[in-house]
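Below is one structure, written out as structure tokens, with a few remarks after it.
Shown here: the complex without one of its protein chains, the others still in place.
When the chains are written out, they are named A, B and C in that same order, and each has its own residue count from 1.
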Amino acid sequence: MQYQSQAVAKPYFIAAIGLFVGQILFGLIMGLQYVMGDFLFPAIPFNVARMVHTNLLIVWLLFGFMGAAYYIIPEETESELFSPKLALLMFWIFLVAGALTVVGYLLVPYAALAKMTFNDLWPTMGREFLEQPLPTKLGIVVVALAFLFNITMTILKGRKTSISLVLLMGLWGLAVFFLFSFYNPSNLVLDKYFWWWTVHLWVEGVWELILGALLAFVLIKVTGVDREIIEKWLYMIIAMTLITGIVGMGHHYFWIGTPEYWQWFGSVFSALEPIPFFMMTVFAFNMVNRRRREHPNKAATLWALGTGVMSFLGAGVWGFLHTLAPVNFYTHGTQITAAHGHMAFYGAYVMVVLTIISYAMPVMRGRAANSNKSQVLEMWSFWLMTVSIVFITLFLTAAGILQVWLQRVSTTPLGFMAAQDQITLFYWMREFTGLVFLTGLVLYIISFFVGGESKEAA
Amino acid sequence: MNNIENQRSRFIRPCTRVWIALLVLTGITYGIGRMELGGAQIVMLVLVITFIKGEMVAGFFMGLRKTSLLWRAIMASWLVIVGGGIAIAYLVGLK
Amino acid sequence: MSQAFTKSMARNIFFGGSTFFFLLLVALTFDTMQVLPKRDHRENITPAVAHGKMVWEKNNCIGCHTLLGEGAYYAPELGNVYKRRGGEFVKAWIQSRPAEGTPGARRQMPQFNLTPEELDDMVAFLKWTGEINTSNWPPNIEG
Partner (left out) sequence: MSTQSLTLDKHQPGTPPGDMAIWLFIYAELLAFGVFFLSYAFARAHNVELFNESQQHLNRESGAINTVVLITSSYFVVRAVAAIREGLSRQCAHWLSAAIGLGGVFLVIKLFEFHAKFSAGISLSTNTFYMFYLSLTIFHFMHVILGMVILAAVMLKARRGGYTAEHHTGVETGASYWHMVDLLWIILFPLVYVIR
């Protein structure tokens, strides 16, 4: 590790992995509730489990992004972090706030939680992914601002590289677009319209800047390819991302009361959204093929390549499948959306955070790479999780196609529950594959504790 | 320097001829529009004219003429796909 | 690739391109805001509708159901439930959920203990939602 202050990334990464486990456990609970309705009812109803599942995902990815920024920025700027103490303080605040929120979700009925947290004064709760109580939302803003202050000051006093600049823009964008979560008009159409300014402009906008920057950083480290080359690729990829993705937001504006021209704008631009992901895949493989050194950390390279491929498949291909308005008319709000969501989040954001963790954790533990034994185990976990998510996606896609057929296309449409009954088999297969995913995750964690002869620090 | 000397001494440059040709073709297209002509043959003529104009701009103005086959092929196929697609759509609409 | 592919040009394209498309988004949003009143019938948003939306949110209905196709896919679409089932059915359904669940049921909906006023407002909200011009979505009444 080149700079002392990079070490603050470690608790962030550990917390991220811990919350990841929680996310998967709740995912498994929900998966079972899809086929066994009374599982854990009424202790944990489905809506609570889902809220925990998605919120944990968001929070652990944020932990991952922040940890990554704290690790990357000192190395990129060639200077110590502005304030490691502030970073550590924010870590505890964020962790405690996050934990309290989840405990609140689980122990108190949601309506009571809303009452306890002054939701009546400024209602923001109860919207998908933005279910957090007002104090938690404000807490996120405070933590984000303190974090951004810390990072920005570090960059200002040090070397300014393109990677740190792109990362910084992504993180600032993340904070800025989160502000739309405080806008909740009583007009549902307006609510939905600007709700997407947080959700879409996060996951198909600024988060991709973060993703690109993290990937570029790791690729420079493990391949030794010239920074100039990697950075210009980075710029082209994120340029294409925003060029297609900003107006691509129109694919969410097909059926929520917005004017019909969005069907054209949304279809045209989001049909182009796979391009940046394709470029990312080409980029990752290209750089690894042109590598100038054999980095001992093979696992990190594997994660980096996996990010390229899986984000293209999940976000690019599965997104394209149902993004054209005439198709989306039938698939909107079905298991097809769920299939796309799972693979896209795993392929893009989960994998990129695991990439940076895979690269940085050994370094923070004083070695260039883990022992062979540990890396082999990590690669096993890579394949188990990745293959599981592919199958989960395939099963959900099958379920979705059947659901669309039975409930929407057929001349004698079935009701929602009747259609669901017909696709139970796929939900069972999904749940089983979810257990395989959990196995992969457990192996992943074990790989941190496997000793053996480690590679010397670079 | 030979070429440049030549070019400078010539009264009308190649690019000027291309420009004039483009203006003439635009005039024809406008004339067709002005007479409000329609029908498959006319539209095919308009599309062929458009294709020629596109190739002229790409080749002479953008300078693709002097590039390798791949670069020219990308542009030409874009023009063919867009023009051909418009033609097909027009024929579909006739029915 | 050739040296003529420079980082500064790539950066300019990133900044220029994203500014350009963000402006396009703002322009389209501006137009959308002009058109929306005709499509969402906001003149019909009574205090009851507004309160109904709060009831909807406070009970995290979106955690199981979709509303205009957005939400969770565990339970039926409710954007058109007023047309599909009618207001009285919706109220009776919400009220009659057993607190301990129905043993062996395919899916479970919690008992939310809504007051009669909350029930009325929820129905008003769902009725208003059903009248939004959604370009004929969903494809049929089953949602």
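The rule we apply is simple: contacts are C-beta pairs under 8 Å (C-beta built on N, C-alpha and C of every residue); 3 or more make two chains touch, one makes a residue touch a chain.
Computed from a predicted structure; not experimentally measured.
Chemist: Name every displayed chain that the left-out chain is in contact with.
Modeler: Visible chains that the missing one touches: A, B, C.
Chemist: Taking the entire complex into account, which one of C:D31, C:E100 or C:E117 touches the absent chain?
Modeler: C:D31
Chemist: What residues on subunit B make contact with the chain left out of this view?
Modeler: 1-4, 7-8, 13, 15-16, 18-19, 22-23, 26, 29-30, 32-34, 36, 38, 43, 46-47, 49-50, 53-54, 57-58, 60-64, 66-68, 71, 74, 78, 81-83, 85-86, 88-90, 92-94
Chemist: Just checking the interface: what residues of subunit C touch the absent partner chain?
Modeler: 1-6, 9-10, 13, 16-17, 20, 23-24, 27, 31, 34-35
Chemist: Even though one chain is hidden, which residues of subunit A still touch it in the full complex?
Modeler: So the residues of subunit A touching the unseen chain are 232, 235-236, 239-240, 243-244, 259-261, 264-265, 267-269, 271-272, 275.
The working rule: only the chains that are shown with their structure count from here on.
Chemist: Given which chains touch which, is the overall layout a line, a ring, a star, complete, or other?
Modeler: Topology of touching chains reads as other, fitting no named class.
Chemist: Averaging over Cα atoms per chain, report the distance between subunit A and subunit C in Å.
Modeler: Result: the chain centres lie 23 Å from each other.
Chemist: Nearest whole angstrom, what separates the Cα centre of subunit B from the Cα centre of subunit C?
Modeler: Distance between chain centres: 48 Å.
Chemist: Find every residue in subunit C that makes contact with two or more other chains and list them.
Modeler: Residue numbers touching two or more other chains: none in subunit C.
Chemist: Going by the contact rule set out above, which residues of subunit A touch subunit C in the complex?
Modeler: 30, 33-34, 37-38, 41-42, 45-48, 50-51, 110-111, 114-115, 119, 123, 125-128, 131, 162, 184, 186-193, 228, 231-233, 235-236, 238-239, 242-243, 246-247, 249-250, 253-263, 265, 329-330, 332-335, 337-338, 407-409, 413-417, 419-421
Chemist: List the residues on subunit C that touch subunit A in their complex, please.
Modeler: 5-7, 10-11, 13-14, 17-18, 20-22, 24-25, 28-29, 31-32, 35-36, 39-40, 42, 45, 49-50, 53-54, 56-64, 66-77, 99-112, 125, 128-129, 132-135, 137-143
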